[in-house]
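First up is the structure itself, then whatever we jot down about it.
Only one protein chain is missing; all other protein chains are in place.
On to chain A.
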Amino acid sequence: MTGGETIPIRESSDVIRVRAEVRRLAIGLGLGVVDQTKIVTAASELARNTLVYGGGGHAVLEVVEGKGRRGLRLSFEDHGPGILDIGQAMIDGYSSGRGLGLGLSGAKRLSSEFEITSVVGEGTRVVITRWN
């Protein structure tokens, strides 16, 4: 595992920065153009969730190794209100805001591994991994 890169997410231009960095890492990892697009799009969804629903936070991007392969692991963490019902939040089309309600569930489908933990009143953490 190489040292992760932390990017604060405080305004919408930070979402663009997260996307650019994820794309750069994905290219460096040798991911194909489809996988690149998938992980970048997933990162875009989660970074925007961190900003819009979590009230800002940060992303940690790292290259990980396991079972003889390499992957990109992205963690998004905020100290926002948290998610009361994760099961409901993962349903396609459900949004507590005004979005399409596909960000979280879509990001899961775009990743190899997906993990979400949330404590109401403390914040939310989503970790996704895309293996090469």
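As a working rule, contacts are C-beta pairs under 8 Å (C-beta built on N, C-alpha and C of every residue); 3 or more make two chains touch, one makes a residue touch a chain; residues count from 1.
In the analysis below, contacts and distances are computed from a predicted model.
Candidate names were "Peptide ABC transporter permease", "ATP-binding cassette domain-containing protein", "Polyvinylalcohol dehydrogenase" or "Stage V sporulation protein AE", and the UniProt protein name of the unshown chain is "Polyvinylalcohol dehydrogenase". Annotation: of A:Q36, A:T50, A:S75 or A:T124, A:Q36 touches the absent chain (contact as defined above). Residues 12-13, 16, 19, 23, 33-34, 36-38, 40-41, 44-45, 48, 92, 99-100, 102-103, 105-106, 109-110 are the ones on chain A that touch the missing chain.
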